[in-house]
Structures are given as structure tokens and as C-alpha cells.
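Only a single protein chain was left out; the remaining protein chains are all shown in position.
This part shows subunit A:
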Amino acid sequence: MAKTYDYLFKLLLIGDSGVGKTSILFRFSEDAFNISFISTIGIDFKIRTIDLDGKKVKLQIWDTAGQERFRTITTAYYRGSMGIMLVYDVTNEKSFENIKNWIRNIEENASADVEKMILGNKCDLDAKRQVSKERGEQLAVEYQIKFVETSAKDSLNVEFAFYTLARDIKAKMEKKQEASNPPGGRTGAHQLRANEQQRKPTSWLSRCSVL
């Protein structure tokens, strides 16, 4: 059988047009960079399987067009996403300001459980920089989202960013699982009293599993 994977995580890249979403994805999936700007049409995705703590995690990463005219299509992909990268261009003030709008867009369209990360891309272009790293960090703190500056061109922090997001999703998954039936046997507020007599095991069907 073809080699399989343990988990499928669906990720999404959003941000203004031209900030480098497609380049970041190209770098991560193909380890290459293209200087020319080919505007993404609507949506696209790439696959890469990574290894996290011995588990094979297949990442399906959706790239979106930043343009308004594709918005209906792109927002349709928010809901199924477990992680979202918010990308801005450090040489473009406007794209940074718009991060707030993109966050609002996530709040309205994505699952409440979605993990997020902010990327300040093109950090190789120091001469043209309009947004300082500090401002990026500050925004991230404000929204309680992780942040890193990247360069798709120089392959800086791109791997790190995706691994971090994937790791955060995995951690959340583990946490959710623990919360759903903690081995300690203590659950939320509505735990029935222990005086719910420790009856002897009854029907098998009523126990470990129904089937």
C-alpha cells in the first residue's frame, strides 16, 4: 500500500495580493523561488508531508488570491482549515494594516478552533522596509497570535513557520483529546457524584464500546 500518513492538517494562506503567499508556499513545497509575480487565480493548494514527533503529518496548504473578486470562493475554504497563516509584506504598509481586516475575516468565517500565525514576508528587502519587526511583534501580542518574519526568497523561517503552525495544531488536538476524557477521571463541572455506586460490570454493550 502506498505510504500513508497519520494526520491530515488543512492550512490556509491569506493576505493582500502580492505579499508573497504563493512564493512562501512554493518555497515550502518545492524549495524554490520565482522572481516573477503570477497572480493566483482564486484558489490553489500544495501538499507536503512532514514529520512531527514521529508522526507523519500531511499538510494540505491552500493558497488564496488576495483579490476581492475571488473572495466568495476563498472564504469557502476558511471553515475547513485547522491553521491559517496571515501574511503581510514588510515593504508594504497597507498590507500590514490590512492584517486586522483579515483577522476579522477569519473570525467571521473560520472555525473558532483554528490556529493562526502572522508572517511578515520579504524581510530580505531591508532597504525598502516600511514595517518594523517591532510593529509586527506588537500586533501579534495584541491578537495573541504567533509571529515571525520570513523571506520566501532567502528561505528564511518558512520551514519554521509551517512546522510551528502544524505543531500548534497537533498540540491543540492532544489537548482536546485529553479534555474529552481525561485519564485522571476528572471531568468538568457536571461530573456525577462518586456515590453513583460502583456497580459490578454490567452488560458488555453498555461498557467499553457498544459494538
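Keep in mind that, in the parts below, a contact is a pair of C-beta atoms (placed from the backbone, for glycine too) under 8 Å apart; a residue touches a chain by one contact, two chains touch by 3 or more; residues count from 1.
Methods note: contacts and distances are computed from a predicted model.
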Undepicted complex member, UniProt protein name, chosen from "Ubiquinone biosynthesis O-methyltransferase, mitochondrial", "Rabphilin-3A isoform X1", "Glutathione S-transferase" or "Queuine tRNA-ribosyltransferase catalytic subunit 1": "Rabphilin-3A isoform X1"
Touch with the omitted chain, as defined above, among A:R48, A:R71, A:K133 or A:K146: A:R71
Identified contact with the non-displayed chain, of A:D16, A:D89 or A:D124: A:D16
Which residue of A:D44, A:E137 or A:E159 touches the chain not shown here: A:D44
Contacts of subunit A with the absent chain, listed as residue ranges: 4-8, 16-17, 41-45, 47, 60, 66-69, 71-73, 75-80, 82, 94, 97-98, 101, 104-105, 108-109, 111, 113, 173-174, 176-178, 180-186, 188-192, 196, 200-211
